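A single protein chain has been omitted; all remaining protein chains appear in their positions.
Let's turn to chain A:
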Amino acid sequence: HGDVSAKFCSRRSADALRPLPPRLQSPDVFATAGTTICDNRISIWSSGDLGNAGLNGEYHGEPRLLCDIQHNGDVMDMQFLDQERIVVASSTGTVTIFRHHQNNQTLSANHRWEKAHYHVDQDTSCGGAACTGVVCSNPEIVTVGEDGRINLFRADQKDAVRTIDNADSSTLHAVTFLRTTEILTVNSIGQLKIWDLRHQRNEPSQIFSLAGDRVPLHCVDRHPNQQHIVATGGQDGMLSIWDIRQGTMPVSLLNAHEAEMWEVHFHPSDPDHLFTCSEDGSLWHWDASTNVSEKPSFLHQGGRSTAYLSHSTINQSVVSAWLSNDPTKDRMEITNLIPNQTLSVNSLDVLGPCLVYGTDTEAIYVNRQLFA
């Protein structure tokens, strides 16, 4: 399994990739953030069909740069709002929407919220606080930052729809949608919080935390189909699976990486697969589909529910392997997709059969045959 995916891994040490996040727009196109000599740039790449497909549909070429644009400050996080627009969170505290014009392959800044995140005084020149996380659900955009602030924007509105100042006394590291009106945040004192945006009060509706040391949590993701299942990753590399219907403690704690886990993602169309990447230089593929001796068939975009039933018993998929009490008892196959990596893997994204991730060695890797 490990060998096969390495073979089809196409690597592009692009124009300087500085830590940050690659994001998949479609299985053929992805966006990256990187630094050049004196500035940061957002770039759109095509990893797609350059006509180089081999006999078995293998892909051998390298990703091709389509367009790029200058960006102020380091890119902390980004996410696609829709097929054309991407929202970028900056270390200066600014949130920008860029539009990718597919007809002439250019990028332009569509909208910008300056100083969305700031410390103490918004007007001082150095008062900007890094915006650490952004999540979109068209047309809504939620951002969180080092200032402990939560902002709710709408793509077409100039000012923030809602701002929760001092939502958290520590840094908010990541945010994701739980339901259409509820969001989840994780912070640097190890708390997972649910916020209900319908309510006007500035308090979380629920707070979860790990017992023991308040290890900072860096990333969070929600199961695509079963909304009560949430995964978080912490500074100690631990992967925690939570069932937010019950209790304030995680269901399982999995000793994963040896250093900060930067990102965790459920596969959007096959959520029995989870991906985590870490400062220790590894990217792990967690396969909780029950019958691991049977390799899952190649997944098509539309065949979500059929794929589920075809390789797992119906009971299992309802209960979900993630919540079973002993996930290590031959239910989960865990593979490190990078055997020789030396520096941190900062970010990953997965869509369909395509996995893209970026490292501190200033390289972006694309794996287009994830489940082959």
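Simple rule for what comes next: a residue touches a chain if its C-beta (ideal position, glycine included) is under 8 Å from a C-beta of that chain, and two chains touch if they have at least 3 such contacts; residues count from 1.
Note that contacts and distances are computed from a predicted model.
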Which of "Auxin-responsive protein", "Ubiquitin-related modifier 1", "Nuclear pore complex protein Nup85" or "HTH TFE/IIEalpha-type domain-containing protein" matches, in UniProt, the chain that is not displayed: "Nuclear pore complex protein Nup85"
Listed residues A:S43, A:T232, A:S282 or A:S344, member touching the removed chain: A:S344
Touch with the omitted chain, as defined above, among A:Q79, A:N187 or A:S289: A:N187
Which residue of A:T32, A:S47 or A:S91 touches the chain not shown here: A:S91
Residue in contact with the excluded chain [from A:P204, A:G233 or A:P250]: A:P204
Contact with the hidden chain (one of A:M76, A:I164, A:L197 or A:C277): A:M76
Chain not shown: contacting residue from A:Q79, A:T96, A:Q235 or A:T276: A:Q235
Chain A residues that touch the omitted chain in the full complex: 13, 15-16, 18-19, 35-37, 74, 76, 91, 119-120, 129-130, 132, 146-148, 166, 168-171, 187-189, 191, 193, 204, 207, 209, 211-214, 216, 235, 259-260, 279, 340, 342-344, 360-363
